[in-house]
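A single protein chain has been omitted from the complex, and every remaining protein chain is retained in its original position.
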Amino acid sequence: MTLTEHMALAEHRRGFFVNWPGAAISAAKSIEQYRIKGRPTSWIEELSGGNQQRTLLALLPPQLKLLLMEHPTHGLDVESTEYIWRLLLERTKPGTAIIFLSSDLEELLDCSDRILVFFGGQVSAPLDARRVNVEQLGELIGGKGFTEGGAHESRA
Amino acid sequence: MLTAWVPVLLCCAGLLITFTAGLWNIGIEGQIIMGAIFATGVMRAAQNSLPPVPMLILALLAAVVGGGLWALSTGVLKLYGQVNEIFGGLGLNFIAGSLTVYLVLGPWKRPGIGSTSGTQPFSPSLWLPPAIQGVNVSLVELLLGLAAIILVYIALRGTYFGLRLKAIGKNLRSAFLLGVPTDRYMLAAFVLCGALAGMAGWTLVAGTSSRHQLFPLISGGYGFLAILVVLLANLNALWSIPISLFFAAISMGSLQLALQAQLDSSLGGVIQGMLVLAVLIVGGLRARLVARRR
Partner (left out) sequence: MSRKFWGVIALLIVLSMVVGACAPAAAPTAVPTKAPAAPATKVEPTKPAAGGEFTFGVILVGPYNDHGWSEAHYAAGKYAEAKIPGAKMIYVDNLNPGAKPGVTVPQVVDDLISKGARLILTTSDDFKDGTLEAAQKYPAVPIINVSGDQAWKDGKDFKAPKNESNFMGRMEYGKMIAGCAAALTTQTGKIGYLGPLINDETRRLSASAFLGAKYCWTNVLKKDAQDLKFKVTWIGFWFNIPGQTLDPTKVADDFYNSGYDVVISGIDTTEALVEAGKLAKAGKQVWAVQYDYKEGCKEAPEVCLGVPYFNWGPAYVKAIKMIQDGKWAQYWDWNGPDWKDIDNPDTSAVGFVKGPALSPDNAAKVDQFIKGLGDGSIVLFKGPLNFQDGSVYLKDGEVATDLQIWYMPQLLEGMEGPSKS
């Protein structure tokens, strides 16, 4: 489907007939706001991965309490990654909480407030992202600090 | 030639809906049959108690209900029984076919006769009159067929209903994530298609040039023909109007073929078969072209 069709689908509240001119306008707006490289009439499958991701963000409802994401920037180039995170962090200002899953340590440290590490069926205590560095995080991921069958002892 | 057109057109209208939602409603033949059975049932039950016009309308409604319910069964089997709609549809086609044989030989048989040939024909007051003298289709049928396809065209292009069906057809999961109640919409697609197929069944018992009776194989392959038409039209409602007319002409034209050239009339079937192959081949070529462009 085209970007306009996606916008119409995502924005629909009530009504029977689609307001196509309106949907095209809001598609154009989103394209500009999210810097999507495409036109309202472009097919979503013809866009690059980064632009598809930006479109996805554009399709999210504006006021959210919680946003869950898995590898939100997986496979994207650096520029797209940066841009998408800027938009995501923007969303936290009105109070949207974001929980995301990633295996990119830099991304984890740069973008989050608190980090949880999963290992062998156990969960670490919440870590303050500003007080952990890459090495510590790496050790935790490697299983260091997790006791056999027991809980992680917090170092904080 | 116009005879076969209306039922095919109605089936095309229905199939456009299910195909848009990514559903292969192979069960359409059974839905036509159930429409015809329900219509016949009403017309038999109320033969002497209702004037023709309300009777025909009632029969049409019954046909819509019959076809719709049969399609709903396919949908329910798919969504809640994990039976793929192709297999469920084929099974239900078979049941509907057997049901006609049972009705024609059993409860609805002609007095003293045990023939699968058909039920007692309806009284001529229940035959839809030809649009113009000498034309073998009625105005009601033509309007019904064209209105159906045009309404479906509008619904699929211009309404949120159509847009959501399209989303389901393209990507079920994404549609769900974007807030489309996918189960409900898929069931609705089935029911609407079945309702239209039921109307086609109604035209096959009440239409101007129908046999004015219920008989086995009444669906006449029109449903399958319509599948072909819709695929050939690439799910375009407007294109399916001329294409279905063309196909109806072939299926009726084989009669002329036999008369004009003394060629075996089964040649019509051969031509249709070749068309199917052509569609498949062009479909394959198209897929390759698209792949190369990427």
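As written, the chains take the letters A and B, and residue 1 is the first residue of each chain.
Everything below uses one rule, namely that contacts are C-beta pairs under 8 Å (C-beta built on N, C-alpha and C of every residue); 3 or more make two chains touch, one makes a residue touch a chain.
Source: prediction; values computed, not measured.
Shown chains touched by the hidden one, complex as a whole: B. Screening B:44, B:109, B:157 or B:170 against the full complex identifies B:109 as the residue touching the chain left out.
If you put the missing chain back, the residues of subunit B touching it would be 3-4, 7, 97, 101, 105-106, 109, 112-117, 121, 136, 204, 209-213, 215-222, 232-234, 236, 239, 242-243, 246, 250-267, 271, 274-275, 278-279, 282, 286, 289-290.
The rule is short, and it goes like this: only the chains that are shown with their structure count from here on.
Here the CA centre of subunit A is 46 Å from the CA centre of subunit B. If you check the complex, the residues on subunit A that touch subunit B are 1, 5-6, 8-10, 12, 15-18, 20, 59.
Interface residues of subunit B, counted against subunit A in their complex, comprise 158-164, 166-167, 170, 175, 178-180.
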